Each structure stands twice: as C-alpha cells, then as structure tokens.
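Omission of a single protein chain aside, the complex is shown with its protein chains in their original locations.
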C-alpha cells in the first residue's frame, strides 16, 4: 500500500536521508486533511459527516524527514468508513508501522447532529455539536473525546439584584474526557446541557420559548456553577479517567467573555 | 406544519402586531442553521454533506416582526433530502407562502468532495471544495452557484528575473456564476483548476510532485492571468448569465495577499 | 519614490507587457497589509491604532499586470500618520497616478476605542469598535464609513409570553454610511447603542448591572426593531447619502442567529 513502488525508483528519497543534527522531533505530520466519514449514532446507528483530520508521528533524530504522503494513503483506506475508538487504534498502529515511528497522534474533528424535541410542543429539530476524537499511542493507548456544547446561562447576580429580568446569553462549554470505556456523545451532551440554565434548540414554538425563558430564570448559573456541576457529574462516571471542562460565557452586558475551567485526573 | 395551531392560542403573537414606523425591511430571517443534506454528485450520483443555511424574506412596513420558527420548520422538511436548483425554487416558494412575503432569499453552503487522480502515479484521493447555492426569488427567480477552488500560482515575474526557481503559493479562487441551466460543480472546478499554474491534490507520490513542480514552472500565472483565463472560458458557456471571479494569492514572499476580481454580465 | 529607478534597469518588466486577451480587470491590488496609523478621536484628538489595508485599481485590458510594490510604497508614505476622509482622497489620487489607473478603491479597517462611563457608578472603561474607511474614486469620489457595534437585545415576544424573565443576548450591528460630510464615529456609535435594548460596557459594578438588566427589560427589541430604529434616525442626518444597517442576533435560546438588514438610498 505504501511506498514500495519506489523501492526500485530512481527518484531520490530525501526524507530518508540521515540527519546528524541530533534533534528528534516530537510530532510531525499532516494537518487539516478533509474527508467524509461515518460515525456511530445512538439512535440512527450510523451518521454521515465530514472530518477534519490531523495525523502526527514522532521522528527520531537520525531521520531527515517523514513521508507525508503515507499519512494520506492511510486516510484513504478509512474514508467513507465507520470511525470509532477501536478504529482509531487500528489507524494509529497503521501509522506507526508505515511511518516507522514509536508514537502516533491522531485527531478527527467532525460536526455531529442530534435530533432534539422541544420541551412543550414536542416538535423535533437538529442541533449540531462539534466533536473531536483524539488518540495518542506510544506504548499504551489513550482515547480522548472532545465535545463543544452551546448552552444558555442566566446570571444569578443579575437576577438577585434586579427588580425584574436577568441578563442571559449563549455560553460555549468544551468538554474533554479521556475514556477507558465507551460513552455515547449523546449522553455527554445531555450531561452538559442539564448543567446550564437551559439547553438550546433549533426549533421552538411560542409555548417552548415561554418554558425556556422561565426555566432559565428558575435556574440561574454563573460560569463557575456550570463547570462545577459538570465536573461533579463527571466524577461519577467510571469510564472517565481524566477530564477538563471549560465554559466561555458570551456575556450579554459586556463585549468580553467570562471563562472558567476545571481539569481533573480522576483515576 | 406552520403556526396554524396558534390561531386559537392564548399566547400573544407580538410579531404579527401592526407596525407604524413606515420602514420596510429588505431581508429578515435566520442565519447559520446547520443541517445534514444530500447533493448531486456527477460520478457517484449522491453525496452526503453538512449544510450551513441562511434564509431571509422581505418584511413589509406594516408588520412588526417575522415568524422565525417557520424558517426552521421549512428546513426540517428538507433535511437529509436531495438539494438541487429546482428544490431551491420549491423551498423559496414555501418560504414566501408561509412567511407571507413577496421576496425570498436562500443560501445553502456546504463542503463538496471530488475524487481526483494524481497526474503520474494515478493514485486517487479526495479534495474538498466549499460550495454555496444562492437563490433569490421575487417575481423572477435567480440561482447562483459559488465555488471556492484552491490552486497553485507561480509568479511569471519571479521566474523571468531569477537565474533559477520562482516563488509560488496557494491561491484561493472564488467563482460565482448566475446560471440559466445546469452545470456540474465538477466541470466548473476543472475550468478553474486548468487556468492556474497547477491544480492541488491531497495525495501525491514523488513522481507526481516532480510533474507538478515542473508543470507549474512551465505555466507561470499572475493573479491577473488566473482571473482573465477563467473569465474568458466562462464567456463561452451559454448557461452562465453573469459571473464574478476573484483570486486571492497567498504570496509566499510577502505576508499580505495579491488580489484580482472580474465581474461580468454576460447576457 | 516609484519604479523610475527601473527605467534603465536590465531586469525585465513583465507586468508592463502588452496583453491581447481583451479582458479588463475590475480591481487588482494588495489585500490585508498591516500598518500602524493614527485616526481622529472626538475627545482625545488623536488615537493610535493598527490598520488592515486593502488597495485596488482597475486594470485596462491591454496591460498584463499591475505593479504591486507601488501600492506598498504609497502605504509607506502614510504609515504612522493621521488618516481621515480627506487623506483617503489624497491616497487614491496617488494610487491612480502611480498605477496608471482610472479607478481606485481603498479600504482601511481598524479597531477604535471609546471610553464609556457606566450608567450608575460612573466608572470609566474602554470599549472597542471595529471600523472601516472605504473609499472609491473614478470620476467622482465616495467615502463610506463602516462601524460594528455590539449591543444587547431582549426579546419582546419572550417577555410578553413569559411569567417572568425574557431571553436576551449580544447582537452585532454593522452600520455602513456613505457620507457627504463629516460625522464622528462616536456619534454613530451612540445612535446605534441607543436603539438597542441596552448598550454594552467593559466595566460594570453591581449597581450598573442592576440598572442595565432592568433597562433592557423595559426596552425589549426584536432584531427587526433595532434596524428599523437605527434606519429612522439615519434618515434624519443630512450628511448621509446612503446607508445599510444589519443586525445579527446571537439568540440565547438557539445556536443560530436572527438577522435583519435595511439598505436605503437617501438622497
């Protein structure tokens, strides 16, 4: 599959030349390669989506360069196929073998759609969440799942001190979990959404808008509250070995954001 | 499907209230709604992709607001279905009807993948092109196709004045064509790529890299040359009523870009 | 200052060569050149800022290319100097002369700081507004001022239908005005900010937060209301010949935006 057609090729292989600068490279590879993929969907089994892939290996000090085209040959084998954590592992083994490397790093980012039901009208619509599978392999193997979940936060201070109303806004929660077992994207999204003043929806009728407005007013959250509530829930999940959760509040009274992050090694 | 369930609803409809400020609004609607769609593929018939949709209507001066949720209900009907120019027309008729408007404007942007063959090794890989369908409907109907095509340009001046070598770089060509008939995305991409110093590929082996390096050196192009050659070819295509073509050269000797645009009403 | 030092230069001038493709180019030039500049400040007289400049001219069909370095030589003359509308005119005359062109187009974008006073505590802080000077010169001369003003909008429908609270969010208003006289950036910013549910501030103490929360609740605005109120005020200003005003509401109950635009030739 790889460069074997070049074994007898008179075109010189500069990358394989010896390097005597004694400086190993931590990661080298290709970044932002786009390809269609399929991912698991809790409800509909399979979801077609569009991936942005970065692939890196370590480069020992005695090689001048890596063979960039081999990364793409590997991507080629997996395009339009189902990508799941075990496939991530297979791809990285493939990378280490064909790139003659001891370590492999793989990131696959993609938009993921979940159908949601409006709280009162029960009308259904699609919400998109940006996800990323992050794999790291040297002797062991790590799999980290990153999910971005936009939510609504309503300021507890503004509510408390004002005669009526309270400022509220979109907040973007970015959750990273290092997993030692399988967790559905849908379940982590729910965990995050249930920790904010309200979740967001694409389609809302007036009765839903009334419900969400009042629900958010009844559940005020600082940016600190959001990351804390999520962190507490994550601590309970046995599949999670490490997590970080950050929230970026697009404050509707300021033009800057409020931000908080908790990072925790769980086991 | 629309708001008729609210006709007897006690929740007040603020948007339908009379507005006496005598100020019609050119366009009002929803922006950047994400949804999965399917588009036509010249080779493989159908391609799954991910759309970013904006939908607007005009608002006569006597209405206070439009009903934003109706746009989403319309998107809902078309998600995961095939979107082509005639479908664009149907969606805009739907928008005018359900939003009580005389004009509709619809933009559907999506990444589109084309499989390409490397020039010498014939190895195949996927390239992505950002595309946008733009529809406008009042009395008549307009359909504009926008495609972004990254290419390589090699500077004729640098080649001419230097003893060896020539600076070259990625250039992003953005083509917009108002169409009066069907043209394949694949054919417009080819037209653009054949007008540059070289086209780009995702997978290249060394013999391909040699070919492209020499081919680009043999075909130097200023940013001005690129837009002119494309414009001349577009003038020959009877389906095109209007076009604009711009090229944004990421100059590899500067940190700013060189840019050119030609816009032309053809018929 | 320009290329005259090349008149006797043996290095060939490819750009000046004759072109027989009979295809004039609407605009060609340099894009995103960064340079420090000074602009007028209503309160402090002068403000140092950082500009992103694009400069284009038309290219008649018989020239192969333009001389890109001449644009930079012109920028060089004006860096670290005061840029105001009359200077824009001088720069474009300079461009037409040194590039042998009939038309010149100049865009200078920059962040502009205004000190604001919190409504109750009177504490002062800086807000930044992205501005752009846009000049167009052929036979006549046009000067357009673009300003982006982030504001707060509170939804009238959400307020009306809910027992308490109302969703609110940041909204980005983009105002473009073609001017036939001088108007201060500060005055247009005030006009926009006074048309929203509330203006934004960088520094707010608790008594200010209470004021803004209640003020926004007392002044609900749809995206349609914001552009209409701004448009009505702009109609009254004799220096404005044409305007467009758009508002992009970052809806805190959705993950997509609500959008409206009014464009109007005034005189």
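Labels for the chains are A, B and C, by order of writing; each one numbers its residues from 1.
Just so we're on the same page, contacts are C-beta pairs under 8 Å (C-beta built on N, C-alpha and C of every residue); 3 or more make two chains touch, one makes a residue touch a chain.
Only a predicted model underlies this, so the values are computations on that prediction, with no experimental measurement involved.
The absent chain, not drawn in this view, touches the displayed chains A, B, C throughout the complex.
Considering the whole complex, the residue from B:112, B:201 or B:243 that touches the absent chain is B:201. Screening A:83, A:175 or A:227 for touch with the missing chain picks out A:227. One of C:35, C:138, C:174 or C:194 touches the chain omitted from the figure, and that residue is C:35.
Counting over the whole complex, chain A has residues 11-12, 14-15, 19, 21, 23-34, 54, 56, 59, 64-66, 68, 156-157, 160-161, 222-225, 227-229, 231-232, 248, 255-263 touching the chain that is not drawn.
Although one chain is not displayed, its contacts with chain B can still be listed: residues 127-128, 150, 152, 154-155, 157-158, 161-170, 198, 200-202, 204, 206, 209-210, 212-214, 216-217, 250-256. Residues 3, 5-6, 9, 11, 13, 33-36, 47-50, 69, 72-73, 76, 79, 111, 113, 123-126, 128, 202-207, 210 of chain C touch the missing chain (whole complex, contact as defined above).
By definition in this document, only the chains that are shown with their structure count from here on.
Viewed as a network of touching protein chains, the structure reduces to a complete graph with every chain in contact with every other. Compared with chain A, the chain whose C-alpha mean position is the greatest distance off is C. Taking the mean of the C-alpha atoms as each chain's centre, chain A and chain C sit 35 Å apart. Within chain B, contacts with two or more other chains are made by residues 11, 33-34.
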